[in-house]
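Yeah, one chain of the complex is gone here, protein chain that is, but the others are all in their spots.
Here the chain labels run A and B in written order, and each chain numbers its own residues starting at 1.
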Amino acid sequence: MNWEGILGAAARAAVGRDAVVFCLAAIGLNMHFGYTGLLNFGQAGFMAIGAYGLAVAVNTIGLPMWIGLIVGLAAAVVLALLLGVPTLRLRADYLAIVTIAAAEILRLTFRSVALRDVTGGSSGLTQFARDFYTINPYSSGTYGLWLVRVDERVAWVLTVGWGLVILLSLMMYLLMHSPWGRVIKSIREDEDAARSLGKNVYFYKMQSLILGGVIGAIAGFITSISSQSVQPDTYSTPVTFFAYVILILGGTARIFGPIAGAMIFWALLSLTNSVLRAAVAPDGPLPGLLSGTQIGQVRFVLVGVSLMLLMIFRPQGIFGDRKELALDER
Amino acid sequence: MRRFLWLVLALACTVTFFGPAVAQAQEEEGAGEAVRGSIVQRPEEGEPEPVEGVEIRISTAAGEEIGVATSDAEGNYLLELPGPGDYVAELNQESLPEGVGLTNPDRATLEFTVASGQQRPLLFPLGEGAARGGRRLGAFLSLLVSGITFGFIIAMAAVGLSLIFGTTGLVNFAHGDLVTFGALVAWWINVRGGIHLVPATILAVIVGIVGGLALNAGLWRPLRHRGTGLIAQLVISIGLGLALRYIYLIVFGGRTAPYAQYAVQRGLELGLVRVAPKDLVTIALSIVVLVGVALVLQKTKIGKAMRAVSDNADLAASSGINVERVIQFVWGFGAGLAALGGVLFGLNQQVHWEMGSLLLLLMFAGVTLGGLGTAYGALVGSLVIGIFVQTSTMIIPPEMKEVGGLLVLILVLLVRPQGILGRAERVG
Partner (left out) sequence: MSDSLPPTWVDDVDASPGSAKPDPVLTVDGVTRRFGGLTAVDVEHVEIQRGAITALIGPNGAGKTTFFNLLTGFDKPDAGSWVYRPLTANGDGHREQKLNHMGAHNVTRAGVVRTFQLTKALSRLTVMDNMKLGATGQSGESMFKALIRPLWREQERQIEKRAISLLERFKLIDKRDDWAGTLSGGQRKLLEMARALMVQPQVIMLDEPMAGVNPALTQSLLVHVKELRADGMTVLFVEHDMDVVYDISDWVIVMAEGAIIAEGVPHAIGQDRRVIDAYLGAHHDAPLTDEEEERQFAEAQEVLESEEQVQ
């Protein structure tokens, strides 16, 4: 096997576009699930609405890109309000059902023929982020070190993406070490207790849902800007589950959880992918066991199984402390 | 815990066992792949007529657009494809002339697989537009019948979902994949094994029951014993569903396949309505099965125990009911019903690896509408959702019909969160 090639691919995956995007999505989920205890299974929907808000504003309406970004963020806020109003007063599992349904509603709506003139149907919209690349400070060439080398466009996307990750992580740090964060965490522990201490639980949950959703929309921006396209099926339900695996892997309710989780997750996926490909190659140990398409599908099986195993054996994440877990029995 | 590892191992073996058989079909690079066909209208009386200028958009399974083919004066179209693989063809219904429509508007989007070097033929059967003036009532009644069929299918799957929630508190996001499981097993026995669909269905239900029992014994019971929280269990069920679904995809492939029998049936004319006999059988069978479910719940000892556990598990346990045994029964019962629902769904719409997970959200809608945790609520709610989803296509495009069902779910939560038949609970 070509180990340098395999490691190079893993290293690229660990800092690449997918890692950035899912890291952002997981930061949002950390707000929801890790700190507040909200079961948002529609993070893909928040990503989609951010991406489509931008693309539709620029391509269909003809607004400048920076207004498109505002449209995307505003759309995420509206979505959070729409989801939160009926469900945040109810039991936690209702939010799970409604968010997963809402993400599907969005995807089906965006890809519908009826809206083809607005959203481009199943093929989506393209070329709405030229403004982003015209302000690219990198001149053309390759950037990076050792095995990770990217062109100037990718370098610009990654710079902005990881910059946002750092910025948002810092914001999360400040929030979670403030009285606001204390209220949020108390809601996760026991919302009746928080209510009995005079906290407007509904209002705080809504703030959390909006904030995490907006961060999800930002993840959608990076997804769509980096490929200059939005397609409805990019934002299907498994995307949310990927983000959950990343979050739990890195550790919920930790500032660095999403970052560590995203990097490890994508590096591992790349590694298993390379190893599988090598294994089923004509000269490998299991020639022809799986086709190329099927190897791509194995990834989803692995994600599903990891989600189960993590939840069963290490819900505190790979860096977590077992003691913390013992506190969970309430 | 060891049991759980066995389960994972068994799953892994399934993949390796079925993997190669499927993989063969898609190997070998080749050239000259294309998709072709002719768009011809076949009125009930008179000669077939070619239709010109109909647009068919082809994209890859991943959603990347390849191009748009347009039918010529003979109604023929052809589009070259970049290589073998899975594709999606979508007929632009707005490009059809007035008075011409798809015989089955659900089939405007077709997924298909192209083998190496194949010129894949693709048919879009056309007839007179479904929604033309005087036929509206007939069309509505047809949709009503198909809605009732669909509602019963949802109900059959949802009863298990609701019972499992009622007795264990688990919101089982993998329940849809139990539905697919039944449909796939039946397909395997029926098409690959060459056994008639009726015995194949019975076998599939048995396999489904065994699968449900195994899931409970190998996964959920150990988790309950460990004291794993309900939220954690919910997340675990999501992981399980995702893994199962993609194992199905790897094993079964991305195609849509019919059963060997009853796939195409001439509709029976019943007054204004034309109904496929299989739909009538589905409805009749569902009624029989669901009445049976009701009798089990009302009359039998185990049914009463199930309702007691649903009401209050601690109380049931202290009054001598073996709660674990009841839960075991619920899993077998629910998974068997899900498998049967899956076969009927496959009969109704063909077999597909994702069919159950698409149904899952409608099941949730039905169950929530009826009140989470009540078996009868699940039944009524599912029927309402099924009928609503199908008849809504009178007004909204068929591709959007699921959206309507899911919106109902959200509206119900807004207005009456405990469901139509649910009760408000005491807080604290």
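Just so it is clear, a residue touches a chain if its C-beta (ideal position, glycine included) is under 8 Å from a C-beta of that chain, and two chains touch if they have at least 3 such contacts.
Bear in mind the structure is a predicted one, so any value in this text is a computation, not a measurement.
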Touch with the omitted chain, as defined above, among A:L7, A:V160 or A:L175: A:L175
Contacting the left-out chain in the complete assembly, out of A:V165, A:V183 or A:V230: A:V183
Contact partner of the left-out chain, one of A:A194, A:L209 or A:I295: A:A194
Hidden-chain contact residue, picked from the options A:S169, A:Q207, A:T237 or A:S274: A:Q207
Missing-chain contacts mapped onto chain A: 171, 174-175, 178-183, 185-186, 188-190, 192-201, 207, 211, 253, 324, 326-328, 330
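Quick note on the criterion: only the chains that are shown with their structure count from here on.
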Length of the line joining the C-alpha centres of chain A and chain B, rounded to whole Å: 28
Residue numbers on chain B that touch chain A, as the complex places them: 4, 8, 11, 15-16, 19-20, 22-24, 26-27, 57, 59, 62-65, 85-86, 88, 90, 92-94, 108, 171, 173, 223, 226-232, 234-236, 238-247, 249-250, 357, 361, 364-365, 368, 372, 396-397, 399-400, 402-403, 406-407, 409-410, 413-414, 417, 427-428
For the chain A and chain B complex, residues of the former touching the latter: 37, 39, 41, 85-87, 89-90, 92-94, 96-98, 100-102, 104-105, 108-109, 111-114, 121-124, 192, 231-234, 237-238, 241, 244-245, 248, 288-291, 293-294, 297-298, 300-301, 303-309, 311-312, 315, 328-329
